[in-house]
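One protein chain omitted, others in place.
Chains here go by letter, A and B, matching the order in which they are written, and residues are numbered from 1 within each.
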Amino acid sequence: MSSYFGTILQSAKTVLGGLGITMRHLKNATNQRDFTNIAEDSNYFKQPDGLVTLQYPSEAIPTPSFSRYRLHNDAADCIACNQCANVCPVQCITIESFKATPDDMAELGLTSDGSKKKLWLEVFDIDMAKCMFCGYCTYPCPTECITMTPVHDFSEFDRSNFLYHFGALTKAKAAEKRAKLAKYEAEEKAKKAAAPAAPKPAAARTPLAAKAAPVKAEGDAAVAEAKTDAPKAEAPATDTPKAAPKLSPMMAARLAAKKGDGAAAPAEAKADVAPEAKADAPQPAATASGGDGGEKPKPKLSPALQARLAAKKAAEGGDGKSE
Amino acid sequence: MAEVAEPQRMSVAQLGMTNVLIEQGLDTDHMVLSMGPQHPATHGVLRVELVTDGEIVVKATPYMGYLHRCFEKHAEALEYQMTIPYTDRMDYLSAMNNEWAFCMGVEKLLKIEVPRRVEFMRVIVSELNRISSHLIAITTYGLDIGAFTPFLHAMRDREHILNLLEWLCGARMLYNYIWVGGVSHDFPPKFKERVAEFLKYYKPQAIELHNLLNENEIFIQRTRNIGVLPPEVAINYGCSGPMLRGSGVKWDLRRDDPYSVYPELEFDVVVPDGRTSVIGDCLSRHLVRSGELLESVKIIEQCLDMMPEEPGFDPHAAVPKRVKPPAGETYVRAENPRGEMGYYIIADGKGTKPYRVKARGASFCNLSTLPELAPGNLISDLVAILGSIDIVLGDVDR
Partner (left out) sequence: MNNFAAIFDNSWSNWLSDLGIAGLLLLPAIPLVFIAVYALYAGVYGERKVSAFMQDRIGPNETGKWGLLQTIADILKLIQKEDVIPSAADKLLFVMGPAIVFVGAFAAYAVLPFSPSFIGAHLNVGVYYAVSIVSIEVVGILMCGWGSNNKWSLFGAVRSVAQVVSYEIPAGLAILCGVMMAGTLNMQEIAALQSGINPNTGENNGLGLLNFFIFQSPVAWIAFIIYFISSLAECNRAPFDIPEAESELVAGYFTEYGGMKFAMIFLAEYASMFMVSVIISVLFLGGWCSPLPNIGPAMLNTWTNGPIWGVFWILFKGLFFIFVHMWVRWTLPRLRVDQLMYLCWKVLTPFGMAAVLITAVWEMYVRNPIK
């Protein structure tokens, strides 16, 4: 009987408490939060309680400068090393390049950080619809020409518009340069055939040239690797001496006990059904006397579980499993 | 529980009625309902086929696989480091924890150790992710029960965590932050201060959420003594995480199979004390998650204090250029917000791609208890039970 009235009283109390919380939010609705970038604003967490709606797109919080959103490739800096295409998990980057003839080197020019370019970048397509925004392509790039920009709002109506073309050559120019390359290579071949006895220091100097295919730019992989920022060390050890981890007393006791026990499989030995006194809530006092009236309800098991447990109990005959 | 006979369908033409199928052979007092893939309460694309006797569920069978994206097959085709964004996408609400477990496995195969500062960074971001994941779990559970407001309050707080993580690594939800051997970015200047400010801001919000939702008598009446999962059954089904702790089993991988710097941190493993809930019911599981919010806050505070400051620290220092582990296999597990996330990785020693990666999703095992818990309850209780299991379909289907 007392639980009947107790439940009613408890309901009334908690309902009124909840109503108070929402009323407080309603009263705070005259304040509106200022929208700032968490990286730049030291008052980010000191705003008053109130409305938190950002009316996008008329209001927008600028994304942090190194956010990983839309990709951009600066084709003038690209040396077509294919590192980004190789590392992309979804293979959304397509690169097609071919060697430039030696007299075109001046036309090719240098990248912005001074490294030489050896290949014409015919096609550099990124399919942003496939891109998973992991950022892996930006790490191995030796010239840092491929970057992830903070532009996150680039929706299109037509999916084919998501194929971004960064290649620098027009079709005509590409055809012209390829033809030039083919002619150059034919000439070189003829020259080599005509002078077989001449020493071939060039071949020895660049062993990679021997296995480089004319179209793909894998030959510059060596250059790329030399320049990359990626860490060289494969060895795990760092320089700082490793301090022994300082175990908390609880943990230390536990590990000692475990060692003493012989480390039984935790599932069988350590299943601790006795509930801990640790609070399930920050405010234990609030509902101290409340609802039950001293009578705990029996756990209501579904019929399937009841049948199963009953059968198990009958089968085992009291051999307690993990109590 | 009566066995439901196979329904026999008679065609429209046979009956001469327009567009109405009559199912014969079905027990007249059982209704077959499909809580279909599109349903507000199934937390994703999950189909639960219900056989009900009026409002009481007689049988509930979950049908999953609507979100299967072949993670394990992808992992066989990609190098180890390239798989990490895919691990993000399994339990997408707690991406950091997925990445961490995978990286631990690969680091174990390679036998490399990560710098201490990296360990602390990993713990901080994983615990932040745990808070944001639990916020969603707790308040979408409120949505299922009918309390609309706590959800929006929690999203407001979750925005701060997402902004912090975007500042750190550039992405809001699928981070690709924890790499094999290290992390992708060092903490920016002032990041630690901002995290500390966030924790100070957040503690009263957690208490307000508790008062608005957990203390509400209607909520308690809806979730108390519903879906009671006895501890032995939970263990037998392979449940883990809050599902297992809600049944009173004090099992937390951060304590019982510790990894990283967790042995040095002081925190409590939250188990329900049966004061307002019955041990093993939906309310217990919910209260475990609520309690873990503040435990995570405690952990992050300790890490911020204990983290070594190294000027000029390179988070890529221990990241191997080519991940080519020797032949071997390992099973590694981590405490995800939903339970035990495990990876069984087999390396054949012949290349940079694993031979096999099996991902053990926590939600998959937790969901398998549904057919046992549901019968005998009303449909509203089924929704409550499903919400308390806290599944993420990406984790169930992978």
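By definition in this document, a residue touches a chain if its C-beta (ideal position, glycine included) is under 8 Å from a C-beta of that chain, and two chains touch if they have at least 3 such contacts.
From a predicted model like this one, the values you see are computed outputs, not experimental measurements.
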Contact partner of the left-out chain, one of B:M64, B:A147 or B:V270: B:A147
Residue touching the undisplayed chain, where the options are A:T53, A:N161 or A:Q306: A:T53
Missing-chain contacts mapped onto subunit B: 18-20, 31, 33, 39-41, 55, 142-149, 152-153, 156, 212-213, 216, 218-219, 221-222, 378-381, 383
Residues of subunit A (touch criterion as defined above) contacting the omitted chain: 8, 15, 18-19, 21-23, 25-26, 28-29, 49-53, 55
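Note that in this section only the chains that are shown with their structure count from here on.
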Interchain centroid distance [CA atoms averaged], subunit A/subunit B, Å: 18
Sites on subunit A touched by subunit B in the complex: 7, 10-11, 13-15, 17-18, 21-22, 25, 38-39, 42, 44-45, 52, 63-64, 66-68, 87-89, 132-136, 148, 230-238, 240, 242-243, 245-248, 250-251, 254-255, 266-267, 270-284, 286-287, 290-291, 296-297, 299-305, 308-309, 321-322
Subunit A partner contacts - residues on subunit B that touch it in the complex: 1, 78, 81-86, 110-113, 115-116, 149, 153, 156, 159-160, 163-164, 166-167, 169-171, 174, 176, 181, 184-185, 188, 190, 194, 197-198, 200-201, 206-208, 210-212, 214-218, 220-221, 224-233, 235, 248-251, 255-258, 261, 263-266, 268-281, 284, 287-288, 290-291, 294, 310, 314, 316-322, 371-377
